[in-house]
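First the structure, in the form of C-alpha cells, and then the observations on it.
The chains shown are only part of the set, and none of them has been moved.
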Amino acid sequence: MRKIAFTFAVLFLSCICVAQSTSPNVVHYKLDEKKLKYLFATSEPVLHLKSDDVLETNTVDCFGNVLQKPGDTLSMAKGDNPLTGPFFVDGAEPGDTLAVKILDLQVDSKQGVGTIAQGFGAINSTNYTPMINAPIGEKIWFYPIDQTTNTATFKALDSKFSVKVPLHPFLGCIGVAPAGGEARSSIVPAEFGGNMDSPEASAGNTVYFPVNSPGALLFVGDGHAAMGDGEIGGTAIEVPMRVRVQVHLIKGQKIGWPRFENEEYIMTVGAYRPLDDALRIAYTELVGWMHKDYAISEMDAYELLSEVGEVHLNEMVDPNYVIVAKIKKKYLPPHR
Amino acid sequence: MRKIAFTFAVLFLSCICVAQSTSPNVVHYKLDEKKLKYLFATSEPVLHLKSDDVLETNTVDCFGNVLQKPGDTLSMAKGDNPLTGPFFVDGAEPGDTLAVKILDLQVDSKQGVGTIAQGFGAINSTNYTPMINAPIGEKIWFYPIDQTTNTATFKALDSKFSVKVPLHPFLGCIGVAPAGGEARSSIVPAEFGGNMDSPEASAGNTVYFPVNSPGALLFVGDGHAAMGDGEIGGTAIEVPMRVRVQVHLIKGQKIGWPRFENEEYIMTVGAYRPLDDALRIAYTELVGWMHKDYAISEMDAYELLSEVGEVHLNEMVDPNYVIVAKIKKKYLPPHR
C-alpha cells in the first residue's frame, strides 16, 4: 500500500513536467454562492476535471464573507466553512489516490478577520471540552491586508498596539468525500482531509488524498492569510481566496490518511483527540511511508525519526486535532 | 507575578554585559561519578555559586556512559539520566527566580548513542500507556560524532544506509529542586524543569526556573547531540557534554513554570499528559507573560497568538510530555 507514495510522487512530478511542457488544460470555476457546501460528502459536482487539469477557482471565507465591520457578529454567518466544489475527477475510483498540487493561492480581499468566542478555542471552554466557568465573550479583529508588503495588520482591541504579520496563504479546508458513505461537517478534519487547517496546504506543496468515491469529489475553502501553530483562538486570519491547483490521479494506489510532499519533505497527517493519538497516527504513517518507499526497516525509521523527525501542530480547536509529522528527504535513503 | 519576566530579562542581559566587561567569576566543577544524582531534590551541594558566576562543568550521558559498543545492553546502566550537581546559588530563596544563560555546550565524546526499547517511546507500548501487544525488542544505534563537520552519523542496523545529522547540542535535563519538598526522578519534567528534553536548552538561550528551596539547587545532565521533535523513540543522540552556563539570581520575582528567552523569542514550557494539557499550560503561561510584561490585554494576546504563536513539541515519551509555546518579540508591544 505505502509503496505508492514514492511512485506517485515521481509520476506526478514527471507528469507535471510533461503537462507543463504541453500546456496543461486550465479550467475555471467561479463560485456560485447558491452552490456552496457545508459537508464533505457525495453531492452533485460543480465541475468535472481530468487528471493533470489545472483548476482556477475561488473561495469565500469561513464565515461566508459576512463579517465586514465592527458591530457584525458571528450570528450573521449562515454556517462555518462554506466549501467550493465538489470537483469530480474523471476516472477516480475508490482505491486510487488523488494528488493536488497547490500552484498558487492569493488572498482575495482587503481585510481578513479573526474571532474568539465561546465554544471554540484551545484555552477556553469549548463544546467538546466544556467547563462550568463563565463563558468568554465574542470578540472580532479585522486585519487590513496589504498585498504590496504581503502583510496583514493585527490591531489590538484593548490598546493602541498594532503589528504587521507576514502573509502565508493556505487552504484551511481541502479534502474529498469520506469513505463508507459518511458525510462530515466542513469543520471536521479526518482521513478524507477536510478542515485540517494545515499551513502545509500552501503553494508549492502537493497534498495526497485517498479516493473514497467515484470522482474523488474535491472540495476547497476556509482560506487563511496566516495562522499560528495550534490556531489556538479558533480562527486564523480568515479570508476569501483565489485558488490555482493541479489535480493528478494515481490509479490503483491506496493511502490511509492525507499526506503532503514538496521538494524538501515528506509529511503525514494525523487527526483525532487527544493530540497524543493524532501524533501516533502521523508518526506511524510516516514510519510506514519510509519503510515502504525508502527501503529502511521500521525500527531504523523509528530511530531516525527520533533524531530528525519534525512535528507541526496544525490546530487544537476543531472537533479533531491535527498534527503533521515530517522528515527531510535529505535524511532518507534513495527511493525504491 | 509575571511582570518580572521582562524585568529580569533586562536585568540579566544588562548584568551579563556588565559582568562580561568586568570579567565574570568563572568556577569549575569536574563531575565526580560518586556524586551523580538521580533525583531533582534537595541534597548536599557539590559547589556554591554566586549570582552572575559562570559555571564550567561536565555531564555523563543518560546511561552513565556505559553503552560503548555493539553487544552492550541497557541493563548495564545504573540508572537513567545521572545528574551533575546540585549547585547552590548563594542568596536564592523560595519566591525568587533563577536565570541560567547557556553560554556553550560541547559534545564530550566521539560517539553518541540512541536506543529503542520496551516501555519507552511515543509509538510503542510503554509503562504509562501499556498495551497487550508483544513488546518490541531492545535496539541500540551508535552515532560517530565528527566535530569538524559538526555532525553525527546515523547508521541503519538493518541495511547499509547511513546519513549525517547536524549537531544541535542541548541539555535534556536542567532544573532545580522541586517545590514543597518533593523529590522527582531525573526522568521527569515538571514545574521545576527537569527532564524537559527541550532543544531550547541550547547555547544562546536563557532558561528561567522558579526557586523552590534555599540555593535553588541547579542540576544538569542528559546531554543531547541532536534530537527530533517528540524524541519519539525515547532517546536523542545521547552524549556526555561539556557545559558552560552563567547563573543570575532575580530576587523577589516568582514564576510558575520554566521559561526560555533569547534575542528573538519569549517561550513558555508546559509539561503533563495528555499533550492537550501540556499545550494549555504553555499557552496560558504565554498569554499571562504577554499580558503582564507587554501591556497587551489577555484577549488581544490570545488572538495574536492564534495568528503568530509557535509550538514546539519537545518530547512525548517521558512520564510527562513537554510542549514549548513561543512568540517572536517583534510581534510584541514594547516592554512595560
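Here the chain labels run A and B in written order, and each chain numbers its own residues starting at 1.
Here is the rule we use: a contact is a pair of C-beta atoms (placed from the backbone, for glycine too) under 8 Å apart; a residue touches a chain by one contact, two chains touch by 3 or more.
Owing to the predicted nature of the structure, the values given are computational and were not obtained by experimental measurement.
*Asks:* Whole complex: how many copies, 2 being shown?
*Replies:* Total copies of the sequence across the whole complex: 4.
The rule we apply is simple: only the chains that are shown with their structure count from here on.
*Asks:* So in the complex, which bits of chain B are touching chain A?
*Replies:* 114, 116, 121-123, 136, 139, 141, 152, 154, 156-159, 161, 163, 165, 226-237, 273-276, 279-280, 283-284, 287, 295-297, 299-300, 302-311, 313, 316, 321, 330-333
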